[in-house]
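This is the structure I have questions about; it appears just below.
Shown here: the complex without one of its protein chains, the others still in place.
Per-chain residue numbering starts at 1, and chain names A and B are given in the order in which the chains are listed.
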Amino acid sequence: MTEQAILQIMDIRKDFSGLEVLTSVNFTVGANERFAVIGPNGAGKTTLFNVISGKFPATSGAVLFKGRDISSQSAYRRARMGMARSFQITNIFQQLSALDNVLAGVRSHQGLRYNLLRRPHHDQRLIELSEAILERIGLQDYRDVPAQELAYGQQRALELGVTLSCDPELILLDEPTAGMSRKETEDAIQMISRVTRDIACVIIEHDMNVVFTLADRISVLHYGVILACGAPDEIRCDQKVKDAYLGEDES
Amino acid sequence: MMPKTKPAYLWAWPLGLALLAALPWILPPYQLRLVTEATIFSLYAVSYNLLLGYAGLLSFGHAMFFGVGAFAAAVVINSMEGVPLFLALAMATALTTLAGLVVGLLLLRVKGTPFALLTLAFNALFYAIAVKWHTVTGGDDGLTVFPSVVNFGLLSLDPGKGPDMYYLTVLVIGLAVAFCCYFTRTAMGQSVLLIRENEERMRFLGYNTNVARLMLFIITGALAGLAGSFYAIFNSFVSLDAISIEMTTKVLLMTFIGGTASFAGPIVGAFFYTYVQDFLSDLTDNWPLIMGTLFILMVLFAPGGLSGLVKSLAARLPGAKDKGSDRDD
Partner (left out) sequence: MSEIAVFFLHGLAYAGLLFLVSSGLTLVFGMMNVLNFAHASFYMLGAYFALSLLHITGNFWLALIISPLLLMALGMVIERFLLRKVHVLGHVHELLLTFGIAYILHEGVKWIWGTSPQAMAVTGILADTVSLMGITYPVYRLFIFAVSVILGLLMALVLFKTRIGITVRAAVDDSAMVGALGINVPRLFMGVFAVGAALSGLAGVTAGPLLSVFPGMAESILIDAFVVIVVGGMGSLGGAVLASFIIGQLQSFGVILFPEFSLALIYMLMALVLVVKPEGLFGEKQ
């Protein structure tokens, strides 16, 4: 397991000026695995994501990515190493077209970030790679539409597209179906399972249906500690989890 | 997204170039001087707008780079007998680049209002240094500059002569402005735009946004320095005025009166300012009051500046449906 682990979370603790949000979090995500973190509101899920993706450092503990300790690396370095994240509240480039949104990540991955001479829009390869991503998320017909004019479901898809745009080996999805209708959620599940066929994925979700459909393994986060960790069926039967979480949420 | 070559522009290019080349025969010397001056200020304003309009960085210290460029060019030309003009320009620009690096490293630690405040404070510091450093800058007396003749094989241009200076300016400053325009479409230019739009996301896409901002600050500083060098050569003189807060105010007024939302706005502003100043200063000594009032009116009622006004007027005219839609980014 450890040899092919892509992400190892080791004894992560995070407190915000005295308020302890994460007490001790441990888990390991294998290459190609779909791993879910569930837990009630305020359990510290988004904080955990922020620590993993490098928005802020943990108070103690270590994050290992592809076997390397990245605990002190900045967010952009982690992104360059092949880790990408999405946001619970859609966080895309609202004024730009769908194509420009994914182009930002595509050219970052190709090392075309600060070049003073080359124009990304004149680079056929970059455009093709970007269009391929739009096709994967079903927005190929909207390439020139500004993001803010897209429907909500499409914006969420674009959020996923931007996350995929720098060709990551691991993606962190923060409530990818938040605010979606049942139909949109169904589509989103299919899309996520399609795009994560050969990428490892950590997903935070509220919607149990999404989690149990998608995840290979699930961790339950409850007030800063991992309560249980295992295959969906194990979690479903776990008494502690039932008491702490499922009991109050599945009514 | 790919720019389609419009047949209408094909003949406009040679025509425009021919007009630029013919200008010294068409315009009287004084008018030619105004065009040259406005062209120099165009680069100053365009470089400023790369900071303000594209990256959203409000600086009140652009004159420190303009001034460093102006003094550096003067000092190099005066102290190195017979130095080729282009070498002097290159050295002045290099020095401004260095100044941009040092100031940028310090100032870009903060953002927003504190950044704006500090740029003004540093401009004041640069001014104070220029006042005190009498041996280099000439203090209140300023420096006279007599650059050497530029030789292009058969053709030679003397910066001391109006038409020659005009050609030099159009050539070098024109190329620099064209570079700025090109820059907005390069990977770097686009990154700057995207960072203003959503800095957090850019970081999670692997961009070191601090480095991008620093690079932009340095580049725009260097371009302002180039404009400053030309200003010194154009006037055959450089005074403390080139590095003063007034010079910063000037670029703000030009850029903002012209409009920050489009690439051409600051160029419009530079020409407008130069001509209106020329016109008003004959009538009254208090022309800055009129210019300042105009600026405030623009801030209050026409945040898009002159170019924004023209655009919205054009959009209202019947039969001008497409005018507003061909924005280039």
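We take it that contacts are C-beta pairs under 8 Å (C-beta built on N, C-alpha and C of every residue); 3 or more make two chains touch, one makes a residue touch a chain.
Every value quoted in this text rests on a predicted model; they were computed, and no experiment measured them.
Participant: If the full complex is used, which shown chains touch the chain that is missing here?
Facilitator: B
Participant: Return the single residue from B:Leu106, B:Ala178, B:Val211 or B:Leu313 that touches the missing chain.
Facilitator: Reading the full complex, the residue touching the unseen chain is B:Leu106.
Participant: Among B:Ala94, B:Ala121 or B:Leu175, which residue is in touch with the absent chain?
Facilitator: Final answer for the missing-chain contact: B:Ala121.
Participant: For subunit B, which residues reach the chain that was dropped from this view?
Facilitator: Residues 52, 56, 58, 60, 106, 109-114, 116-118, 120-121, 124-125, 128, 132, 245, 249, 252, 256, 285-286, 288-289, 292-293, 295-296, 299-300, 303 of subunit B touch the chain that is not shown.
As a working rule, only the chains that are shown with their structure count from here on.
Participant: Give, as an integer number of Å, the spacing between the C-alpha centres of subunit B and subunit A.
Facilitator: Distance between chain centres, rounded to whole Å: 43 Å.
Participant: Under the stated contact criterion, what part of subunit B meets subunit A in this complex?
Facilitator: Residues in contact with subunit A: 1-2, 182-183, 185-188, 190-191, 194, 197-198, 200-209, 211-212, 215, 219.
Participant: Under the stated contact criterion, what part of subunit A meets subunit B in this complex?
Facilitator: The contact residues of subunit A facing subunit B are 53, 55, 74-76, 79-80, 84-85, 87, 91-97, 99-100, 104-105, 107-109, 112-122, 144, 162, 165-166.
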